[in-house]
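In this view, the complex is presented without one of its protein chains, the others remaining in place.
After this line comes chain A, so read on.
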Amino acid sequence: MIPTPDLSHLSAQDYEQVYEPAEDTFLMLDALEADAEELRSMNASVFLEVGSGSGCVSAFARSILGPNTLYLATDINDRACDCTQRTALQNKAALDVIHTSLTQGIYSRLRNSVGVMCFNPPYVPTISTEASEAQNLRGIEGSWAGGSDGMQVTNMFLETVHELLSANGRFYLVAVKENNILEIQQRMAQLYHLKSKIVLSRRAGREHLSIVRFEHDGVTLELNSL
């Protein structure tokens, strides 16, 4: 069993501005832990977490994948960047934090390079303007307000996943029932040749949470190598 990262350095004031790890976070940890052996054997050179918040998931990934991987974490919220950095220090995990939206500024250099990628997006359905305003505010609202179907921010990122993942790379996404997971899976398969699987599901209060794991289906890779 891999211990949950030590977050004792984070205070109530931090959690006023940064998403506090909750059931969705722990479901992501459980999904990564269930795949731990396979993930280790992939020898990923880059791990990337988008929207790292407290830094809990990235620090946990560090204890799974070990020292032969570069750990990158991004967040649009500067307080979240600070929390992720402190969590890295607290858990002695070398983690490089970048203050940005999704992967802006690192996207072009990370193409076909990311071995393991995680995103716990703002997935709660809200009115559309609420989601875009939340991103512009760069605060805690941006960690949950997801706009129409809760997919407004996630959809932007989903367009880039196939370009970021390495040949054997894996992407773990948190989603709720309202996001229409089946539609996401079909779309990713059709548009980007990414196959996917719901690897874990759990009910937490009103939320029906799932972790969806994506990877290349092999077809694109063969085409590229022709």
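Throughout what follows, a residue touches a chain if its C-beta (ideal position, glycine included) is under 8 Å from a C-beta of that chain, and two chains touch if they have at least 3 such contacts; residues count from 1.
Here is the rule we go by: contacts and distances are computed from a predicted model.
One chain of the assembly is not displayed; among "N-acetyltransferase domain-containing protein", "Trm112p-domain-containing protein", "Small ribosomal subunit protein mS39" or "Trafficking protein particle complex subunit BET3", its UniProt protein name is "Trm112p-domain-containing protein". For the options A:L10, A:A59 or A:L72, the residue in contact with the chain missing from this view is A:L72.
Of the listed residues A:R40, A:H99 or A:K195, the one in contact with the hidden chain in the full complex is A:H99. Touching the chain that is not shown, out of A:Q90, A:S113, A:T160 or A:N180: A:S113 (per the contact rule at the top). The chain not shown here touches chain A at positions 43, 45-46, 67-70, 72, 76, 78, 81-82, 85, 94, 96-101, 104-110, 113, 136, 138.
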